[in-house]
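For this depiction, one protein chain was excluded, whereas all remaining protein chains were kept in their positions.
Showing chain A:
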Amino acid sequence: MSSFTRQQMAARVADDIPEGWFVNLGIGIPTMVADYVPMDREVILHSENGILGMGPAPAPDKVNAWLVNAGKQPVTLRPGGSFFHHADSFGMIRGGHIDLCVLGAFEVAENGDIANWATSENDSAPAVGGAMDLAAGAKRLWVVMDHTTKDGRPKLVETCGYPLTAHGAVQRIYTNLAVIDVVRGRGFVVREIVPGMSLADLQAKTGAVLHTDS
């Protein structure tokens, strides 16, 4: 049975981002989304460390030590970009000015709860970073993650088992198997399934009821 690669997942998310949006991309697959937004579709990328108008990674000989993304990888600045301090940067996030945030997650529940910062109540060294600010403050929160854990347990669940990042924040999930909306009062609504997989197969890999519009 086929599944989407990480690159295909990132490209699929990028397809849904319209020109003009201010977008914050989390660490991991979300960061790769930037590579699939064509340069002529002007999407303005925000980085929590005080950058708007972030561009792609530089060539190895063009690295600027002053310019990194949230994952501390080197990036570039597009014409029109700007710098600002951390309170302003998070003012943009917390003040509802960011159109979309894309994050990875450990679990998403059918009510939109997200858990993505600690894997137990007694994590040896939890690290929240900007995840709670982004989940609470962005206008939209999309999650991109594998549909199940490496050992096959569902990551789309009725109730999150891991410590929450935010309540009821997720609107859409892109996995290696499907695109699924989180609809208030209904739960998970399937929009797309990877070619060759049936709804019943997908349901078997999901920890909560999947709905469809048809």
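As a working rule, contacts are C-beta pairs under 8 Å (C-beta built on N, C-alpha and C of every residue); 3 or more make two chains touch, one makes a residue touch a chain; residues count from 1.
Everything below uses one rule, namely that contacts and distances are computed from a predicted model.
The UniProt record for the undisplayed chain lists the protein name "3-oxoadipate CoA-transferase, alpha subunit", from the options "3-oxoadipate CoA-transferase, alpha subunit", "Potassium-transporting ATPase potassium-binding subunit", "NADH-quinone oxidoreductase subunit F" or "Cytochrome b". Listed residues A:L67, A:A105 or A:V194: the one in touch with the omitted chain is A:L67. Touching the missing chain, out of A:G20, A:P56 or A:P126, is residue A:P126. For chain A, the residues touching the absent chain in the complete assembly are 47-51, 64-68, 72, 77, 83-87, 89-91, 93-94, 118, 121, 124-133, 136-137, 163-167.
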